[in-house]
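For this view, one protein chain was removed and the others were kept in their places.
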């Protein structure tokens, strides 16, 4: 059984249909890449998965349970975390407080503390800046914070929306390393990326989205060598 | 493409002007044929006043993007300065038209000056802080007029903030502004036609301003102050300008108001923050930045309590309920979406019919 | 002696403003909306106590408890019916709706309780404290109000900083979407905010009416606006700011009446407010939010 | 979005009172919502009682009266709207308006229409500016002057403090004249402290000023809702003095749950006292209580008297309901100066051409929780 299973998902903004019947699945332990041009509907899909948007049609199943109609705030404790596009850190709160916010649904103090240390280990910069207001962090720092915050809920599956956007080359490497580490630590990852090359490089399978439809799917290596993908997304 | 856009704004504005003009013609026709009730006839000038106020406020709220809770104050300045003038020159200028025209100028200019004075804090403050300062200004104006006594006798003007007695006037003296009792005996120089002309004037100023270099500068400040600065827009200048013009127009509204009734007092009811809030209701209900919407909202909301008279004691309660319901209907995202969908269906049907 | 006695009067008046401002600022800080109907919830609270204590002759404690319950339920109901549909709409739309609610409550009060003023029986039975041989007089209500204010202020700050629900409120106030992603139930958090805000309004209601014991359907309107001014003065959204703003507003109001002009005191109060905001554009304790470019 | 067509559909603004053929159509205007609602409601109720009485007794020369009261929220503009609404309804005589500023605005309109107007309680001098406008109550200047005279002549005080509402036409009107008359009288005004509509809960400063200036009388030309607060606050400040007010103070004993001990010794110059023992008052108070569950105040009495004045003038002027508004007005204008009525607010009230009533002000003092006439 797939960990996350999406069937015939349609999402509208008013009269505009942004997602036009998308089906895909994510198996436990996989890293799945969702690539596509600007405005293809990637963010919209992620927002629908975690309840920020309502689906017009279709079902979303997490561990076999239909979560399509479940209110968004209950989804985190079911094991799905989301690193949103544009980071959306709590600007007026400190780095530490932001991380604590990530563990909102949990109550085991001890484990939260362990989790925090794990995040600090992975992102030393966050520990250095733990008392700085998140709003004044640089772009890259905010991205780390957003990932750290999502990890604080100890999720089974983590959705990441363009985590490499605006990061320095060394950091892009770093982020993808971290994603791999997160994955090898047992967390399933659904990764939305503009940086198709890197995303397909670390993922097991990939889906290509174009104007609200999945036009191509398959093994990431296969996609990397696909001529149309090369032309459209890899800039080769 | 470009021409299309120019045409579109032009068309849109033209429709707005036409709505006003056609409404005017219809109402005139009804008056002439004796089909308009006294109540409605009496409401015509007040409606014009509120339409002007809504347009003026929309310039600040919709175009400049700042919240003002003090427009009743500008209106108050316009009303009192012009009523003062008209009462004073009642005999000196027997021609009502000329007198009213001069009163208009005086009211607009005085209010605009206050607009600039208020504009100064506006430059430093944002959002709710600005709102409270405009509210404060409005209240100061009201409070001050309530203790202002001005009289004139053979020795000239006398001024006091204590009482009539301390004006120390000769016996022939005429008290013009009598504290809380305000000004009585202002000539009723305004009428519906003048009101509509003033609406058209206000519309002309607001719409043309918005579609000009100045208007773009003001709107760029609204949309993103930092970016506006980065392309060299003088924030101070344009904010002040928007405030001054808006205040001047509100002053015109005040002049119209003052010359419709024979009494003018600066009570909380007429010129308090509640009135400013009422104007804000017009603007928000009509759609922020939407001039035509402001006009319609001002008309509807001025008529509504009068139309509800039949409900007697429940009148204002129902009014409140209707206001809330209208707000939710026009602004709730779910409602907007719902309306969009219906419109889309409607539109589609039309298209497919045409295709057949 | 005169000055000190005026100062005490100022603090008495200010403490009432402060108490109302706390509820205002709390709702503003979290829900980011100016709940212009706050003052009218206070009025409903006052009438509830009046009905139970003076009309039905029951105990003031019961009156106060009932008032808190009534206001809390009212606040939550109003939020659900009138504000919630506009959650994602422009803040101005919500402001206007709040004004509609304010009209509604006032006219409701008018229909139920008529326009005739009712004399409120104070719920505070502590007698006045006289200092300096009776030259200085601090009323029992003032003492209770100030102490209540301080307790509420500290409790609110503790609640927001330290409790889970409090932190949820902060997150919701910053970014509702991101808060949802943290697993926070945004709707019930906002309901809770209104519940607390309205509960505070009830407390403000019976202390306001104890200090100034006439009750009409419009009792809450003016203090509501003053408290809004106080909250902005102190830095809207800041809880200690509301307290300080309220007290200062009261003091300025009384001193300007006493030493400058009772006719122009409104103007003077507002003038001081403007000057303070010009020097400190976000109020006394307001955080200056620097936008990172 | 067409404004004009909106108007047509409602041109005949709905009105809950049927305009009955063959009756005199009397309109009333005053605030029944908003902060001044209490005055408008009292007046409406008082007038309604009078109308019912007259109709029960067979009407005026056999013609019944129909009364229609419209809300104006105490605002001049709304008042003109109410006036126009009543005109659409067919009003022939106006009993209103309740408050002064609207009254002046409406009088300007009614004089254009030459429609007879009598205001029960519009006390500003200008309320009866046009010659079609009359009033029942005393004028503000009258009340100010009379109060000062009364205090001076009866040597009630040497040092007088005034607390008044500087944002209110009524209150500041009385104050002006009071101060002026005080110069002629043998007392000194030691403090003149104001409050405003936006600032009427805390009176500690005003009271302390009066107290520290050693005022032995505090003049309160204000309405009773604020006066109740002032009395309470003065009491808690331990300020014992005489309080003296005008007709606005009437009603203070009717405040529900009010501690009447606080009002002990308060004097007021008023034409009406609900505790008066004459038959007329007793009857009226009983009826009012039965109908509306409250003790009537002076505004109710003014409304009642206004209707009786209208009835008397109609009778005297031999008006018929089918006469034109203007003819009725002319007849009544003349009749008004010839009639004399036994009212709640005066024993023999007569009017002169200016429209002002001639009646005795009664000075009453509150003793043992009741009004009692002073000599």
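The first chain written gets the first letter, and so on, giving A, B, C and D; residue counts start at 1 in each chain.
In the analysis below, a residue touches a chain if its C-beta (ideal position, glycine included) is under 8 Å from a C-beta of that chain, and two chains touch if they have at least 3 such contacts.
Just so we're on the same page, contacts and distances are computed from a predicted model.
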### Query
Which name from "Segregation and condensation protein A", "Phosphoribosylformylglycinamidine synthase subunit PurL", "3-methyl-2-oxobutanoate dehydrogenase (2-methylpropanoyl-transferring)" or "Amino acid/amide ABC transporter ATP-binding protein 1, HAAT family" does UniProt give the chain that's left off?
"Amino acid/amide ABC transporter ATP-binding protein 1, HAAT family"
### Message
Just to confirm, in the complete assembly, which displayed chains does the hidden chain contact?
### Response
A, B, C
## Note on the structure
Where A:58, A:166 or A:201 are the choices, the one touching the absent chain is A:166
#### Entry: Touching the absent chain when the full complex is considered, from B:117, B:227 or B:325
B:227
### Query
What residues on chain C make contact with the chain left out of this view?
293
### Query
In the full complex, which residues of chain B touch the absent chain?
1-2, 4-5, 204-205, 208-209, 212-217, 219-220, 222-224, 226-235, 241, 289
### Query
Footprint of the hidden chain on chain A, which residues?
37-39, 125, 136-141, 143, 162, 165-174, 194, 196-197, 232-236
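We adopt the following convention: only the chains that are shown with their structure count from here on.
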### Task
Tell me which chain's centre, taken as the mean of its C-alpha atoms, is farthest from chain A.
D
### Task
Mind checking the centre-to-centre distance between chain A and chain B? Centres are C-alpha means, answer in whole Å.
50
### Query
If you average the Cα atoms of chain B and of chain C to get two centres, how far apart are those centres in Å?
31
### Summary
Residues of chain C that touch two or more other chains sit at 107, 110, 225, 263, 266
### Task
Going through chain D residue by residue, note those that touch at least 2 other chains and give them in order.
32-34, 166, 194, 196, 198
### Query
Hey, how would you classify the chain contact layout here, line, ring, star, complete or other?
other
### Query
What does chain B use to touch chain A in their complex?
336-337, 340-341, 344
### Contact footprint of chain C on chain D as seen in their complex
32-35, 37-38, 41, 166, 193-196, 198-202, 204-206, 208-209, 212, 224-225, 228-229, 232, 236-238, 254-259, 294
## Note on the structure
In the complex, the residues of chain B that touch chain C are 61, 67, 121, 124-126, 128-129, 132-133, 135-137, 139-140, 143-144, 146-147, 161, 226, 273, 277, 280-281, 284-285, 288, 313-314, 316-317, 319-321, 323-324, 327-328, 330-335
